[in-house]
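Heads up, one of the protein chains got dropped from this complex, but the rest are sitting where they should.
Our next item is subunit A:
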Amino acid sequence: MQFSALSLAYNALTGHRHWKPTWRDAAPKDAYDIVIIGGGHGLAASYYLAKEFGFRNIAVLDKGWIGGGNIGRNTTIVRSNYLLPGNIPFYELSMKLWEKLEDDLNYNTMVSQRGVLNLFHSDAQRDAYARRGNAMRLEGVDAQLLHREEVRAMAPFLNFDNGRFPIQGGLLQKRGGTVRHDAVAWGYARAASDLGVDVVQNCEVTGFRIDNGKVEGVETSRGFIRAGKVAVAVAGNSSRVMSLAGMRLPIETHVLQAFVSEGLKPAIPGVITFGAGHFYISQSDKGGLVFGGDIDGYNSYAQRGNLPVIEDVCEGGMAVMPMLGRARLLRGWGGLMDMSMDGSPIIDRTPIDGLYLNAGWCYGGFKATPASGFCFAHLLATGTPHPTAEAYRLDRFETGHLIDEKGVGAQPNLH
């Protein structure tokens, strides 16, 4: 056992100089059965490949350090309150994997099912949320439609009588909540590494070696690595990496900002979203209010956004939760989003033999981490898509089988 009360006491008394690294910092070997690019969803995929499908000769390559990409740049919310048939079973699988993740990894990922409450502000929106809740319950997902007084009992601090957007009620998913994002990366890295997966950091892919339509390996900043299969899970940079294989994707990269306030005493019971604008908020265990809103809306790889969106997010926050005005903003950050053309992800093989793609997570990637990893592992191991991820095909844009939750069409900045 690596961590115990005894080891904590021992290390406290010896100046914390004897802690061992949580996972092996592996150097890349010459060849693997499967090389996975991307230490986020890819790390989860490597873990499930090793644990569920018995593969051992696997490497996960990350261009930076584990936990330094989008897995460390999100608002930690998990939920499965989707509407469309292609999405609900997949996100519910993810929810079920979250619920047992700590036992599974033997790591405290701080899964906290504190509830996700979506507020509605008009009769039409009530109808839409009732429909969404019914769709969820048909698939066995928990959903409750709350009226105004039930919402008030949960969150009395909300602005119920906003002149323009009075709160009429909310759709509650009690099993939703938050998970400590860094711990998810560390937990998967340790568990995968213990099963024999090589977790290779600071190893950027610079090209693919493709012969006669079949992938043979990847060129990296640390040399060529031969691979039976190559799996790409680099959401945010999918277009750049896949362009190395000569492919163009139905994806634009956009920046999404998020913010955290100074630490406060417990104030917000779960995750709350404003239905009349785009604003969502929760409180971390450390006390900071973590919140965000829309993407900035233009292509960007800059990992930082602009002021108009900050203003818009804060206006939404003040409209629904005026007490926010007394809190000071501690910091904000930006992450790169693979915005797909229908707002839904892609988990599929590509026209190049042996090259697999996991991409297009828009700004819903974190909650999907376990199911994305599991379904990608299933596809890599068996060659067939997992039943809950069958709809996430790369060719659906060409065949017209789009999964467009918002119904806004091929305009990525509106999803």
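One rule holds for everything that comes next: contacts are C-beta pairs under 8 Å (C-beta built on N, C-alpha and C of every residue); 3 or more make two chains touch, one makes a residue touch a chain; residues count from 1.
Simple rule for what comes next: contacts and distances are computed from a predicted model.
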Omitted chain (choose from "Sarcosine oxidase subunit delta", "ATP-binding cassette domain-containing protein", "Amino acid/amide ABC transporter membrane protein 2 (HAAT family)" or "CoA transferase subunit A") - UniProt protein name: "Sarcosine oxidase subunit delta"
Which of A:Phe3, A:Trp19, A:Phe53 or A:Tyr301 contacts the chain that the document leaves out: A:Tyr301
Residue of A:Phe160, A:Phe224, A:Trp333 or A:Phe397 touching the missing chain in the full complex: A:Phe397
Residue among A:Gln2, A:Asn108, A:Thr382 or A:Gln411 that touches the chain left out of view: A:Gln411
Touch criterion as defined above, residue of A:Lys29, A:Lys100, A:Arg240 or A:Lys286 at the omitted chain: A:Arg240
Residues in subunit A touching the chain absent from view: 237, 239-240, 243, 248-253, 297-302, 306-308, 311, 341, 397-398, 410-413
